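Inspection log for the structure reproduced underneath, given as structure tokens.
Let's turn to chain A:
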Amino acid sequence: MIFVDVLVCAAMIATAIAAVFQRSLISAVIMVGFISLMVSYLFVRMDAPDVAMTEAAIAAGLTTVIFLIAIRRTEDTESGDKE
Partner candidate 1 sequence: MAEIILVTALGLAAVALIMGLYRLLAGPCTVTRAIALDLLTLITIPLLVGAAVWAGRAVYVDVALVYGILAFLGVLALARYLEKGI
Partner candidate 2 sequence: MSSRLSSQKDVGSLLANWLGLLALWIIFVGTFDTQEVIAGAVVAALVSFMATGPNPARWQVVLSPRRLFTLLAYLGYLAVAIFRANLQMAAIVLSPELAIRPGIVRVRTRLKSPLGRLVLANSITLTPGTLSVDVEGDEFFIHWINVDSEDADDATRRIVSGFEHYLEIIFG
């Protein structure tokens, strides 16, 4: 099972870097959602199922909606690149 954890960590790092350099903010929100999914898996592997359950409930429903509302109130793309 340890190699699954290694794959998951590598996937998290790659996704985090991609989310930082992403221009479209909605894509960045989707990537953050994937990262929190993997964080939840790692919490389970580290013997903390209650933390993982909270992370799952908060990340799956609440954070995505809050991010989307925040993007709706501001702008769709990062400032500085007026294309």
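In picking the candidates, the idea was that all candidates are chains of the complex that A comes from, given by their letters.
Before moving on, here are some points about what is shown:
Throughout what follows, a contact is a pair of C-beta atoms (placed from the backbone, for glycine too) under 8 Å apart; a residue touches a chain by one contact, two chains touch by 3 or more; residues count from 1.
Quantities reported herein were computed from a predicted structural model and do not represent experimental measurements.
This complex places one of the candidates 1 or 2 in contact with chain A: number 1. The part of chain A that touches candidate 1 in the complex is made up of residues 1, 3-4, 7-8, 11, 14-15, 18, 24, 26-27, 29-31, 33-34, 37-38, 40-41, 43-45, 47, 49, 52-53, 56-57, 59-61, 64-65, 68-69, 71-72.
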